[in-house]
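Here it is, the structure, as structure tokens.
Note that this complex is displayed minus one protein chain, with the remaining chains in position.
Our next item is chain A:
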Amino acid sequence: MVNWINSVSRRLPPWLLYMVAPLPVAWFLYLGFTGGLGVEPIRALEHKLGELGLQILLLVLAITPLRRYAGLNLLRFRRALGLVAFFYITLHLLVWLVLDVQIPAQIWADIVKRPYITIGMLAFVLMIPLALTSNNLSVRRLGKRWRKLHWLTYPAVLLGSLHFVLLTKGFQMEPLLYLGATVLLLALRLKKRSLGRLGTVGGARG
């Protein structure tokens, strides 16, 4: 099974993801205009986009452990997946700005005053340099620093899942499961670092 996926994925070009990525958005919009998102399509669209973005980010984080522990090699899709996630998170933010809050003064007040929005915005801001440097030219120019910069992925996903936990009312399971998955995927990395490099890097970063 793993070998089969590996051999199929070797033949699929990563740019296919960019072709597929807008399709769910078109589907959501179609649903929204035809009643398929319920009577409050703004909120539904906002949530669907945010959740999809977070799911893809978790997949991005899972690529390394999947390779190490399951022999599943999806590394060549990682950059494209990261960009697709950024695309969804950006749309999620746009829906919030344009369709949901609508009032510019309220937007800034919300970002400053409401912890879950502050944290969500911070996660988005951290993703901007990652998205901007997700091209071959940047990888070449930045050299070693590119890897260092892209370490920002970790706090970005962590803040993203924290954003989800903080925005729900009451003690809800779903966002906690996302946070748990994020922590687990990050912990798998810490373990390797601290074992492999005598804890210096992992310790400093942990």
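We adopt the following convention: a residue touches a chain if its C-beta (ideal position, glycine included) is under 8 Å from a C-beta of that chain, and two chains touch if they have at least 3 such contacts; residues count from 1.
Criterion: contacts and distances are computed from a predicted model.
Colleague: Assuming one chain is omitted from the figure, identify its UniProt name from "Deferrochelatase", "Type I-E CRISPR-associated protein Cas7/Cse4/CasC", "Protein-methionine-sulfoxide reductase catalytic subunit MsrP" or "Glutamate transport system permease protein".
Modeller: In UniProt, the chain that is not shown appears as "Protein-methionine-sulfoxide reductase catalytic subunit MsrP".
Colleague: Using the touch definition up top, pick the residue from A:4, A:69 or A:171 that touches the left-out chain.
Modeller: Counting the whole complex, the residue in contact with the absent chain is A:171.
Colleague: For the chain left out of this view, which of A:7, A:106 or A:135 touches it?
Modeller: Of the listed residues, the one touching the omitted chain is A:106.
Colleague: So which bits of chain A touch the chain we can't see?
Modeller: Counting over the whole complex, chain A touches the hidden chain at residues 32-33, 38-43, 45, 99-103, 106, 109-110, 113-116, 167-174.
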